[in-house]
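As you look at this complex, bear in mind that one protein chain is not there, while each of the others sits in place.
A, B and C are the chain letters, set down in written order, and residue numbers restart from 1 in every chain.
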Amino acid sequence: MTALTALVLTAVAVLGVAVVLARDPLRQVMLNGLFGLSQVLLFTVLQAPDVAISMAVVSTVAYPAVLLMTIHRVGPQDRG
Amino acid sequence: MNTRTRALLFLPLGAALAAFLLWGLAGLPDFGSTQGPYARYLARHATAQRHVTNVPTSIVFDYRALDTLGEELILFTCVMGTALLLRSSREAEEQRPSDRPTSAAQRHLVSLLIPVTVLLGLWTISYGYLTPGGGFQGGVVCGAAALMLWAAGGYRDHRALTPTGLVDAAEGLGAAAYIGLGLAVLAAGHAFLANVLPLGSTGTLASGGTIAVLNWATGLEVSAATVLVFHEFLKEYVQTLPGAAED
Amino acid sequence: MAPYPYAVAGVLFVAGLYGIVSSRNYIHMAVCLTVMQSSTYVTLICVGYLNNGQPPITQGAQPGKPLVDPVVQALTLTDVVVSVVVLALVLALALQAHRRTGSVDPDRLRGMRG
Partner (left out) sequence: MAADLVPLTVAAPLVAAALLAALAQFLPRWVPDLTAIVVAAGVTALGVLLTLASRAHPIVYWFGGWRPAGGTALGIDFVVEPLSASLVALTGLLTTTSLVFSWRYFEEVGHLYHALVLALLAGMAGFALSGDLFNIFVWFELMSVSAYALCGYQIHQSAVVQGAINFTVVNSTGAFTLLLGIVLVYGRTGALNLAEIGEALGSRPPDGLVTVAFTLITTGLLVKAGAVPFHFWLSDAYAVAPAPVGALFTGIMSDLAYHTFARVYWDGFSGALGSASAAVRDGLLALGVASAVIGAVMCLLQADLKRQLAFLTVSHGGVFLAGIALLTPRGLAGATLFVITDGLLKAALFLTFATVVRSLGSGDELALHGRGRTPREALPALIFLCCALGFAALPPFGTFLSAALIHDSPGPGWPFPVLAACLAVTSAAFLRAGARIFLGWGPRHDPLLTSAPGKPGEPGEPGDGEPDHGGGGAARGRTALLIPALALVAAAYATAFVPGVAAEFITASHSFEQPRQTAHQVLTGHLPPSPPSASYTPTPGAWTTAAAATAAALALAAVSLRTPGSRPGRLRRVLVPPAKALKSLHDGEVGDYTLWFTTGLLALGLAWTLTLR
């Protein structure tokens, strides 16, 4: 359990909770991108390159593309 | 019950659930201390038995090929479901969707990047069983290239180069190829999805027998699926552009 | 602090669940589902880690260091890609909700009674 692993794990936890607490969809997409990036770092540190590539590709291309298009299509929502 | 009271009600339950999960998770062996028999066996024998150097890919496409068949069909069904949901309620296509004018810099830069992305995707798929990568990851990269096509050119270029009929067929055939190979092996008298092709020499592209074939079938299917998903959501997005009605 | 990685996974699971319970927007709820799913990825990869381990790629593997668990990686890498298309399906449903009722707020969509 090196210091680097602990640091990256903390980043994953903090960003995960931040994604959940972000109410504005746009801010949530950006936080979700960071959350994906922190998972990429975690999987790299834990010696899992295949999964890191998979998460990197997915969280930088697929999630934002699909989410942004939906958010734009739905348009501004009244803040609940 | 409105959202606020629900969130408040959840707090004690969430805390109790976290405690319950932690009590269970604490029963796991210490972090990084032990490895199970399954993992130990495969880490030691996979390369010798299948002549591929990327052990997770050998597990994905050979030892647990049925899992991957299931995951691939989940991918296939999801994309069919999304297409079904979005296409069925979309107004007729007759009005030609217009595009945002993209700046010249963006057009040139992205159009330079498209061939690089496609190359990267194909490289990730083809070397999937030698170095980290594989059909799944490479498929998504190739799918991303189609998205960049829209970013560079415009929606009409994107639609011209990714006709939905063809992409539907490519995705279906990719999934059918995967199962077809399994059925062919079964017809030949072996177990379903058994690796009966010559294994070739380790470390070269021509190794791994059916692993390489299944890798490419998955790559085709995942890239077609990703292109389809982006295409469907792009069609939704283009509806919102101003002046979508007139040309 | 051996179980710290698993504590992170537990936090992600409960956070995702909290997001769904307290959500007023189907898109936000869909992303909370993926946060919940990522708790399973973190647990899987942490269960498979070995101290001083190296990636399970036998090409260019350094002698003397044990290979990390390849099975969990095989399970996770397919799950990650599949989670994208499941998210796309949920978002397609959210788009339909928006087309029917003009909003993606679960309270606004009160078709069911009793």
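Details
By definition in this document, a contact is a pair of C-beta atoms (placed from the backbone, for glycine too) under 8 Å apart; a residue touches a chain by one contact, two chains touch by 3 or more.
Given the structure is predicted, the values throughout are model-derived calculations rather than measurements.
Of the chains displayed, those contacted by the omitted chain across the entire assembly are B, C. From the options B:L85, B:V110, B:I125 or B:A144, the residue with contact to the unseen chain in the full assembly is B:L85. Residues of chain C in contact with the chain left out of this view: 9, 13, 16-17, 20-23, 26, 29, 33, 36-37, 39-40, 43-44, 47, 71-72, 75, 82, 86, 89-90, 93-94, 96-97, 100-101, 106-107, 109-114. Take chain B: the residues that touch the chain left off the picture are 1, 3, 6, 9-10, 13-14, 16-17, 20-21, 23-29, 34-42, 62-67, 69-71, 73-74, 76-78, 80-85, 88-89, 165, 168-173, 175-176, 179-180, 182-183, 186, 190-195.
Methods note: only the chains that are shown with their structure count from here on.
Note on chain placement: the centre of chain A and the centre of chain C lie 10 Å apart, centres being C-alpha means. Multi-chain contact residues of chain C (touching two or more other chains): 2, 4-5, 11, 18, 24, 46, 48-50, 53, 55, 57, 72-74, 77, 81, 84, 88, 91, 95. Residues of chain A in contact with two or more other chains: 1, 49-50, 54, 58, 62, 66, 70, 73, 80.
Against chain C, the residues of chain A that register as touching in their complex are 1, 5-6, 9-10, 12-13, 16-17, 19-23, 25, 28-29, 32, 35, 39, 42-43, 46-51, 54-55, 58, 62-63, 66-67, 70-71, 73-74, 77, 80.
The touching residues of chain C, counted against chain A in their complex, run 1-2, 4-5, 8, 11-12, 15-16, 18-19, 24-25, 27-28, 31-32, 34-35, 38-39, 41-42, 45-46, 48-50, 53-55, 57, 68, 72-74, 76-77, 80-81, 83-84, 87-88, 91, 94-95, 98, 103-105. Across the complex, chain A is touched by residues 3, 31-32, 54, 56-57, 124, 132-134, 136-137, 140-141, 143-144, 147, 226, 229-230, 233-234, 236-237, 239-240 of chain B.
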